[in-house]
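Note that this complex is displayed minus one protein chain, with the remaining chains in position.
Per-chain residue numbering starts at 1, and chain names A, B and C are given in the order in which the chains are listed.
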Amino acid sequence: MPAAPAVPRRYSYLGPAGTFTEAALKQVPEAAGQEWSPVDNLGEALNDVVTGASDAAMIAIENSIDGGVTVAQDALATVPGLRIVGEYLVPVNFVLVARPGTRLEDVRVVAGHPVAYGQCRAWLDAHTSRHRHLVATSNVAAAVDLFDEAKGLDAAIAPPGIEEHYDVEVLASGIAENPDAVTRFVLVSRTVPVGEPSGADKTSLIAELPEDRSGALLELLEQFATRGVNLTLLASRPIGDRMGRYRFVIDAEGHVKDERVADALLGVKRFSPRVVFLGSYPRADRVAATIRDAQDDDAFRDARDWLRGVIEGTADGAA
Amino acid sequence: MPAAPAVPRRYSYLGPAGTFTEAALKQVPEAAGQEWSPVDNLGEALNDVVTGASDAAMIAIENSIDGGVTVAQDALATVPGLRIVGEYLVPVNFVLVARPGTRLEDVRVVAGHPVAYGQCRAWLDAHTSRHRHLVATSNVAAAVDLFDEAKGLDAAIAPPGIEEHYDVEVLASGIAENPDAVTRFVLVSRTVPVGEPSGADKTSLIAELPEDRSGALLELLEQFATRGVNLTLLASRPIGDRMGRYRFVIDAEGHVKDERVADALLGVKRFSPRVVFLGSYPRADRVAATIRDAQDDDAFRDARDWLRGVIEGTADGAA
Amino acid sequence: MPAAPAVPRRYSYLGPAGTFTEAALKQVPEAAGQEWSPVDNLGEALNDVVTGASDAAMIAIENSIDGGVTVAQDALATVPGLRIVGEYLVPVNFVLVARPGTRLEDVRVVAGHPVAYGQCRAWLDAHTSRHRHLVATSNVAAAVDLFDEAKGLDAAIAPPGIEEHYDVEVLASGIAENPDAVTRFVLVSRTVPVGEPSGADKTSLIAELPEDRSGALLELLEQFATRGVNLTLLASRPIGDRMGRYRFVIDAEGHVKDERVADALLGVKRFSPRVVFLGSYPRADRVAATIRDAQDDDAFRDARDWLRGVIEGTADGAA
Partner (left out) sequence: MPAAPAVPRRYSYLGPAGTFTEAALKQVPEAAGQEWSPVDNLGEALNDVVTGASDAAMIAIENSIDGGVTVAQDALATVPGLRIVGEYLVPVNFVLVARPGTRLEDVRVVAGHPVAYGQCRAWLDAHTSRHRHLVATSNVAAAVDLFDEAKGLDAAIAPPGIEEHYDVEVLASGIAENPDAVTRFVLVSRTVPVGEPSGADKTSLIAELPEDRSGALLELLEQFATRGVNLTLLASRPIGDRMGRYRFVIDAEGHVKDERVADALLGVKRFSPRVVFLGSYPRADRVAATIRDAQDDDAFRDARDWLRGVIEGTADGAA
């Protein structure tokens, strides 16, 4: 008797097809051949995960030019039940597209997602006579809007390859200011047990500072430094209750199942009035953390063995 | 012989009249009765200052809900020749307005600046049946767009008082989620000599970290901590050359003419491969910094006197 | 049938009867009625413990005027198998004694232990005409030597009460410079299981610094600071292999069975190439450590529970 067909896994992502978010999702081997669900914005994507409508959502979390995607950072800080399970990097490059037949010198109104527009503005200033910018909700939506006459668009900023999905012509390529721009995406699932370390991992968390202490941020950072844990990201976000109160979004090298990272997290937990653990997952760049001998798992195990012997009096105090 | 009439000073701000930025500018006594020049965006405002078209520009720098205005932070980090000379706080509240005769239950399409929309979305979700959001370039522009039929708008999110400038009706007041939300503005001029301390000042700077050192952020923060200088803001922004490289936007308590702040800045300057001093100016909240005895100006003067005597041998080494 | 008489416990101390060390031993309730064995020096006392000849030894470890008893610190750093089990404070005061009939104005040669002499020298300079000092091996031996004619002594510096043990007359009392001087003693046994916390405890250890790191002492101290553990003593002693290499003698507030102290010790153990745990024992001054909420045992337990839930995915990441 044949096995019942498996229920496909469902992945939400900022659509439509052709977005950089889709490009990130294409990097996930387990997602191949599963159900991909394009959504309109981050809220929908995370909602799909929280409600169980999707198994996971791919969301942009940081851009090498624009910095943290603050709405995503804030959502991860406040929506309960989420866990980051993977990280992906997508090179960000843009083309300028138009309806077939349009000439660059005729371009007056350009649609573009604000982030994309920011990166292409210098090029547009240099290569078009005084253009106007209309905001689009995604990089692909900008191209789609070309065919909405009511919008009066001449051209759109879009990801490379857009011409394979839509009937547009590429007026210019590589129009973003920084050719090495990259966006970092994370794959988010519901809370699940943490996976095993891959040897090149990252741990994400969000921590608030105690209010009553000057130098509190320094103290927070020392929780990592004294355990030899490097940080790859430290971003502040307003807690929102009043000006001057911040939570910190932190990416640390290593995995929560690495002893030094676990110990740092215990320290942070004791120190911070509110911590959100977001996950430990393989780094997109596959760079292994540099660990000093004194901070590897053996050192932690040896220290615990020593302390036990010392307390029980079975071992000498010297070591 | 009568004196020649003085040339009025010119202030650029994100217009049109009625914006929160205008409300900030109204807090500047010296700006009263001078020329106010509304502009479309931050770039124009700063450009007016750099070119000398305006004497100063009022720009939003942080919101208690949304965090730093990253485009403003990045501009201050990279545009040379600017100086922050004042800080102002404007409570941020929103009303929902429409053309006269519109009923709340008929609202389908709502215009709003994205930041404003984010703060009012919960209210809109609760009080309108499934609305759609159209992006506006400013909070006042959203209201103005009500009268552009091509846009097909039903209502707009706008600042309180908008009805005094435009022919709109207020459908609802206080629709923002957080009634205590506030936006922080800074007044920016060309580089000028730093003013005198007011007794309750803030010093803004931007610093990059040396690349070759782990724990570099901790070291940067210690430059302030060892001099007893508290920070009111620490935000990271990508330098932009590659993922993982950040500059830090810092607001420190005190004035560069306070010895402890000057000393901290000297330490930062020696440590950091690139520092931008943005200015020392009176704090909007008029809160004086708490200074320990060991860190007041007298302590710095005494220490210098002591060291001079010690080196010259005119004073005993003990003190 | 009557129980076999218990074998009495044996305590070694720097004798003879009447020394400050004996006064310290009198403070130990369990030592009352047991066998007290006076010895000539620290080496003998510790040797008695190591060989099992005695159950414990009382040794001077620090004086409020002269500082650490370095020979004791060095012995604890190098002799294996020892454990500090108690701490005692003895006020240190001195009398000047002589053979009956001697007058103060006739005193020319004064015997005294070097430490005692140092504390009484100012008084002797003021109250005798040009005296000479002869070194004695203990404060009581100085008095005993008065009756050894070959030594040619006129007077001796001795502890108060000496006249009850020997046929001497007190020429003057309270001759030490500092009337509040106190000596700190520790009771040392063989390595035994650590006792239970009393609520006001001290933990002693000795740690060497890694050689290859500048700022290593700072890093060592941060192991305590980040866990909120205060130090009551930090003394450096040469390791002895070459100039400039030190080990550090540390007394920390709290008990190794307090979580924050155990955690600090684990950190020290991982960091230091050589650590000697000397014991956790009730403080002589009965001052309880000040502990911040974030560092009490509950905080450690809560943090561990949180981390377990986070890793297993049974608990939400937020806390």
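Criterion: contacts are C-beta pairs under 8 Å (C-beta built on N, C-alpha and C of every residue); 3 or more make two chains touch, one makes a residue touch a chain.
All figures in this text were calculated on a predicted structure; none of them were measured in a lab.
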item	value
Touch partners, limited to displayed chains, of the chain removed from view	B, C
Residue of C:65, C:79 or C:200 in touch with the missing chain, whole complex considered	C:65
Candidate in contact with the missing chain, chosen from B:73, B:223 or B:236	B:223
Selected residue (touches chain absent from view) among C:17, C:50 or C:235	C:235
Sites on chain C contacted by the missing partner chain, in the whole complex	62-68, 70-71, 89, 118, 135, 150, 178, 180, 182, 184, 214-215, 217-218, 221-222, 225, 230-238, 240-244, 246, 290
Chain B residues touching the omitted chain (full complex)	80-83, 191-194, 205, 210, 219, 222-223, 225-227, 256-257, 262, 265-267, 269-271, 274-279, 294-295, 299-300, 302-304, 306-307, 310-313, 315-319
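Here, only the chains that are shown with their structure count from here on.
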item	value
Touching two or more other chains - residue numbers and ranges from chain B	none
